[in-house]
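To start, the structure under review is shown below, and the notes come after it.
Missing here is one protein chain; the remaining ones are kept as they sit in the complex.
And now, chain A:
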Amino acid sequence: MTLTCMVVLVPLAVAVMVAALPRSEPALARALALLGALVELGLIVLLMSRFDPNGAALQQPFVRPWLPAYGVEWSLGVDGSELPMLLLIGLVVPLALVIGTPPRPGEPPLLVGMSSLQAAWVAVVLARDLITLAAAWELAAVATVILLGERGDGKMGVPGRTAAARRYAAYVLPGAGALIALVILVGVAHAHATGGVWSWNLDVLSQLTLPPATQYFGFALVIVVVATALPIWPLHAPLISICVSGPTQVVAAVLGVGGALALFVLMRVGLPMFPLAAGEWADPIAAVAVVGAIYAALVCWAERDPGRLLGHVALLHLSLAIVAAVSGSAGARVGLGPYLLAHGLALTVLTAVTHSLRRDGVGNLGELAGWAAVAPRALVLAMLAGLLLVGLPGSAGFIGELGIVVGVLREGELALLRPATWGLLAAASVGLGGLGLLRSLWQAGRGTPRPGLASRSSELDLRETCVCVVALGLALVMGLVPGWMVRRSEPAQRRAVEQLVLGRCLAIEASGQKSGQGRARTHQDLGDELGAVCLDPAARVRQHYGLPGAGSVEHTDTEPPGEAAP
């Protein structure tokens, strides 16, 4: 059994153990779940430390046949690009388990669900087979929806929670359906390209060149999958609802990991398999992300409800990550690692603080004049988290933001027509929105407390304070010593970008062919058929689209640039 397999199985084992405990022992159940999450974190750190960036492209492989007749296998492995995501999951889940209300009877199912969710997330990240990935994604979607509805019914339930969970399900489940459709589409395309061989291996599938129509349709399915889980403007409404009324632990985990995981799926599945569509749709996607960022930044200045503010901060911060993901820049992809880590850790802190306000019945930050005198720790921690999101120098957020902006500006011109516009606008929006958040917190904290505020609003307890301090400390440490993680993920990201450009180039060449235009082919078959093409894929792509800096390449264009996209 490899480490990758253990990393998936340990949370499942923890879930089974917690489920076996009596419901009357919530403290014991939470302690066991936390211990399991810490063991998982240890395994992830061990996996990362054992990863050799100069070694094999895929390390710690675990492959077992599942449905050989359909070419499906249980396949896990690490290529380096997923290490930041793994660390994010490993860090956020134990922190999320500790925040929220103290242990209470009836909590074990929530902990079982959280552990199962962690296992599913880890499996999504480590999966090397599209069906394994889809299976884990569906499990994660199911677990998330169920967990968000925790105690949403009955007399003791939280008002609005069931409705929020339903709303979230209404968005996520069509995405889950779209993923199934995508799986079938790609599998059939592979079978057609190889004369009837079924395989869902991600490495094999990324070696396919699909016809343009299939690429556009497939990428649209990916967008449906990702956009419903990210969230992306204007599909962010369910996220806001769950931030207002969802269970604290689940909200922290979903905000911290859920969106980042959707981006990961976009980069792992969407971009390599549909490079042509990904390249041509990068600008519209970046534009939507930037519009979302501007919208969220403005809302951050005006919003007074803590839960809604939290949701819009998440939307704001992910917008820059979306631009990075579609920019086709290796530097931006590398910067995405620390950026998402800062995102997850800061949002965990903000969730703890805003949900403590919710527990106290505070639905409007305007009611909190003088909050600093009543709950100084909560205010300080929230403001530090806000600074982390803005990109406090020396923190992981700063490193990530810097990497993304520089990467998009330097290398983003191949995918984005206006990399500077989108990159700078998104970064500026993040800064603007972060300032809005800080302003709201500052205004809530200053002044003398209103009469009765001390009795109404409570300070974060020691447990939650420790969690927030640890989260912020980790973000600082990773900002000060980013090399350990960046060094491991960089080669894989460079390879991924090279593959992306090559795939795009081959798709362009294949779409220019008169015969076999509507047929899926492997890169190898295409190379045999077309001869020496795509020797300099980036130059070929530039030449095809008439991008600046296009030099002459050996292969002449088969059609005018404007007619490439249908």
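The working rule: contacts are C-beta pairs under 8 Å (C-beta built on N, C-alpha and C of every residue); 3 or more make two chains touch, one makes a residue touch a chain; residues count from 1.
In this text, contacts and distances are computed from a predicted model.
Participant: Which of the following names does UniProt give to the chain that is not shown: "Phenylacetate-CoA oxygenase subunit PaaJ", "NADH-ubiquinone oxidoreductase chain N", "Peptidoglycan D,D-transpeptidase MrdA" or "Metal ABC transporter ATP-binding protein"?
Facilitator: The missing chain's protein name, per its UniProt entry, is "NADH-ubiquinone oxidoreductase chain N".
Participant: Tell me which residue among A:A19, A:L38 or A:L435 touches the hidden chain in the full complex.
Facilitator: Residue touching the chain left out of view: A:A19.
Participant: Please identify which residue in A:A135, A:A164 or A:V486 touches the non-displayed chain.
Facilitator: Residue touching the absent chain, from the options given: A:A135.
Participant: In the whole complex, not just what's shown, which of A:L9, A:L38 or A:I180 touches the removed chain?
Facilitator: Checking each option in A:L9, A:L38 or A:I180, the one touching the absent chain turns out to be A:I180.
Participant: Just one of A:A170, A:A302, A:A420 or A:L535 touches the chain that is missing; which is it?
Facilitator: Counting the whole complex, the residue in contact with the absent chain is A:A170.
Participant: Residue by residue, what part of chain A touches the chain that was omitted?
Facilitator: Touch set of chain A with respect to the missing chain: 2, 19, 23, 50, 52, 54-73, 75, 77, 106, 109-110, 113, 128, 131, 134-135, 138-139, 142, 145-146, 149-157, 162, 165-166, 169-170, 173-174, 176-178, 180-181, 184-185, 187-188, 190, 192-197, 199, 201, 203-204, 207, 516, 519, 522.
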